[in-house]
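The other protein chains are all here in position, but one chain of the complex has been omitted.
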Amino acid sequence: MIPDELKAITDAETEASAKVRCRLNVCMAAGCQSCHGDKVLKALQAEVASRKLEGVEVRGVGCLGLCAEGPLVLVDPEHVLYQRVQAEDAADIVAALGGKPVKRLVCSLETPFFKRQKFIVLENSGKINPERLEDYVAHRGYEALATCLTERQPPEVVAEVLASGLRGRGGAGFPTGLKWQMVAKAAGPKKYIICNGDEGDPGAFMDRSVLESDPHRVLEGMALAGYAVGADHGYVYVRAEYPLAVKRLNNAIKQAQKAGLLGPSICDTAFTFNVEVRLGAGAFVCGEETALIASVEGRRGQPRPRPPFPAEAGLWGCPTLINNVETFANIPPIMREGGKWFAGIGTEKSKGTKVFALAGRVCNTGLIEVPMGITLREIIFDIGGGIPEGRKFKAVQTGGPSGGCIPEQFLDMPVDYDSLAKVGSIMGSGGMIVMDESSCMVDVAKFFMEFCRTESCGKCVPCRVGTAQMHNLLSSICAGTATMDDLALLERLCDTVKFTSLCGLGQSSPNPVLTTLRYFRHEYLAHITDKRCPAGVCNIHSLAEVHA
Amino acid sequence: MSKVRVATVWLDGCSGCHMSFLDMDERLLAVAGMIDLVYSPLVDCKVFPEQVDLTIVEGAVSNEDDLHKVLHVRQRTKLLMALGDCAVTSNVPGMRNYFTRDDLLRRAYVENAQVNPSIPTEVIPPLLPKSRPVHEFVKVDIFLPGCPPHADLIFKTVADLLEGRLPDSTQKARFG
Amino acid sequence: MSTAIITFIIDGRDVSAREGQTILDVARENDIPIPTLCSLQGLHPVGACRVCLVEIKNTPKLLPACVTRPSEGMEVITDSERLRQYRKTITEMLFSERNHVCAVCVSNGHCELQSMAENLGVTHVRVPYLYPRLPVDATHARFTVDHNRCILCSRCVRVCDEVEGAHTWDMQGRGVDCRVITDLKQPWGTSESCTSCGKCVHVCPTGALTEKGKAVAEMVKRTQFLPYLKTMRESWS
Partner (left out) sequence: MAADSSKIAAPSADKRWRLVDNVMRRHGYRADGLIESLHAVQESFGYLDDVSLRFVAASLRLPPSKVYGVATFYHFFTLKPQGEHTCVVCLGTACYIKGAQKILDRIEQDYGIKPGETTPDNKLSVLTARCIGSCGLAPAVVIDGTMSGKLTADETAEHICRCVGA
């Protein structure tokens, strides 16, 4: 495929859509499917067919964002969003086309939830049919790849990423351009690209959504990376728990291969790039680079000490570039619009946008994309619509089991890598769980420690034993059987595990405990000294039971 | 100068640590000159007295009597020493900890009983769910592991204490 | 071919390393003690036990001496109050994890975990004992594996794979549920891949792997064969 052929596809698509008078976009992401979005799609198709309507297209699209109100249907060109649509509503919706919308189903698009977002990664999400290559191409898909391959040298591509200031979206926020540069400079006839889609944080579904809504974007980003660093083979590591994402990704790979956008001689150049999907099998630690490599090699996903870093010695000992799904998804627009454009969005040290999975005790749960530097308050209270049932905000958890709980006093803090780190949390991959006064912070810390305990790979002693011991201590605090000595021991174990564990999972596993101890110590003390759970969550044993 | 009031307590252990204590041999005479042995399995005294300067505890805390005793002793003691692996780690008594209390009693008193198989409800104090080291229940000031700790080590530690020094923390003592 | 020499500092002493040497290798050559548990000369290091962590000046992270290669001018500190505390806590964690009853162990007096505790001044274990219920497998004609005494250092797995080439041992599960296994987690005596060479027994730092019928005084582990075998094989190939 060459740039002219891409243009031909775009033209054909434009021509075809000119004939479409009206489009019914039904969200086919996993969230809406689970509340029978697929039945809505079929019902709408049947309704349109039975009325023999011309120029009306019913199609499945990717995530429309507001998962809480699914299944969602977006009607264009009227740009009307329907929420909680059921198959029985199909007749009304089709009847209303071109006229007044079906009032009982309308969801306003004028709310901050839609108005305050900024779409780069999700620019096509909900706009294109993720199962059609042509639709992606018509939205300037593969334009960046074709242009780079035919007009720019690999170092220029790396330079563009460097100029964008993009930082890794998987957790630690390492500058992406530097990573690319390291792999590009590494010696070796064989290099690999790995796309990390092992989205393991409980409470995060950004990668799933991107893969389900716009899989070609990730493939294009990987191919660009391959061209930039000199790799001809890539792996996408996806959780087996995401069957829909896997299906769409495999479908996209086949389409791209057929169209000559993956495989040998891409765009009639010497560049060859193949992509394979590798299924995860339920191990959070495989989000760690070296464990991920072990898993792709078919081994137990246990991390190894770094250095050497994967950029020098990764998959089968070869230089390997590992970025996560969202990072790769940022690459095509950066190449298209330029690194400078990207660097103009966000804050000084955190450029661009970030996709968050907003969940927990907040009105509008769903997937959002916001510019870096937006405040937590804007996200939770404007976009998220605040706390339901008139309850009071208590904390927001970012970064999953490696992150921390941020209390109310920091709500006006800008969301960027460094600010979040300063208060003891991390950006992480983008899970954002809102908690209100009905959550007990000790119980939350226990929840995360239970997670780390079962996800610890068992290789290094501090993480293996420490997480089990800390979980036991947190359980006894929750049960009201712990003493102040136990609390001191918990703090000592946090310190040891943090500084002596082998990998990031272990090193960051005390974070939820450390932040809750820092901001909600009184809740710990209430459990220990007053034998009382302020939130009423924990089942505190009576004093008599304790002594028995 | 009044003598140092010393007590020794025997919880769940084999008494080997007390034996090792006695293995101090002739040095016992020197120690005896400096202490008042106010309570011990070695002396005839039924009530644990008040204001004891040093209590040496042998054995793990395995039943309710042990627990009661160690709490009581701690209240009346200035310095408490855990002597030997049972007191320090729960050691051999702790080897029953992987079984439930009920399984253990059934095995001992029913399955293995030749006559009158039944789980005793009197005389024998009820077992705690697990046999645990002393420091998990009360504050312990000095730990002297070993099974048993060597008499020389016991003497050195006790001598240090009697002379008003805290024992040398770098001295080598090992489990087992 | 000339070998690059790196000069750096361990505990204030100037030392030099040949290419490929780790901080631990150099420390040993210079008689500077660094405690280790999972590392064993002749086996690939894995950096898992974390007792060999050292401080590097101007580096916030502690690094395992067994896998870290020195760089020119690096200043390594192998002993500090902070490191001692961490090493103690890690040792205590190991004691708490399984059922190490030294008094009745056949390796009493020859156990690396036991002497680690002794050398670090661990007089008691401050983290609560977990008391897991674990099996003893005595189905092998000559050897016994007692999971109560295993510290999951993976030396047996590595020696069986890297030196004997049988790969009878591996690790099952994860986290605290990890356990060394033979073949499909079957009784050792029924293993089809085991050559009964006994290397695993002799590299085991504790009494987890022992020879049957040996008394406490006799069950001394011999690991000298390892570097010897390694040298022989290297010169052979």
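Letters A, B and C mark the chains as written, and numbering starts fresh at 1 in each.
The rule is simple: a residue touches a chain if its C-beta (ideal position, glycine included) is under 8 Å from a C-beta of that chain, and two chains touch if they have at least 3 such contacts.
Note that the coordinates shown come from a computational prediction; the quantities given were computed from them, not determined experimentally.
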item	value
Which displayed chains the unshown chain touches	A, C
Residue in contact with the excluded chain [from C:36, C:91 or C:168]	C:168
Options A:6, A:122 or A:357, residue touching the unrepresented chain	A:357
Omitted-chain contact residue, chosen from C:36, C:182 or C:206	C:182
Listed residues A:59, A:127 or A:208, member touching the removed chain	A:208
Contact footprint on chain C, counting only the chain that is left out	161, 166-174, 181-185, 193
Positions on chain A contacted by the hidden chain, ascending	30-31, 33-35, 67-68, 70, 199-205, 208-209, 239-242, 278-284, 295-302, 357-361, 365-367, 397, 400, 431, 433, 435, 439, 444, 447-448, 451, 454-455, 457
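We adopt the following convention: only the chains that are shown with their structure count from here on.
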item	value
Contact graph of the chains (line, ring, star, complete, other)	line
Comparison of A-C and B-C (more C-beta pairs in contact)	A-C
Intercentroid distance (Cα basis), chain B paired with chain A, Å	57
Distance between chain centroids, defined by C-alpha means - chain B, chain C (Å)	34
Averaged-CA centre spacing for the pair chain C and chain A, given as whole angstrom	39
In chain A, residues with contacts to at least two other chains	none
Residues on chain A engaged by chain C in the complex (per definition of touch)	283, 300, 304-305, 307, 453-462, 464-469, 472, 489, 492-493, 496, 499-502
For the chain C and chain A complex, residues of the former touching the latter	46-51, 53, 61-64, 67-69, 85-86, 89-90, 93-94, 96-97, 126-128, 130, 151-152, 154, 171, 173-178
Touch list for chain C against partner chain B, complex	95, 99-105, 108-109, 111, 114-115, 117-119, 121, 123-126, 128-129, 131-134
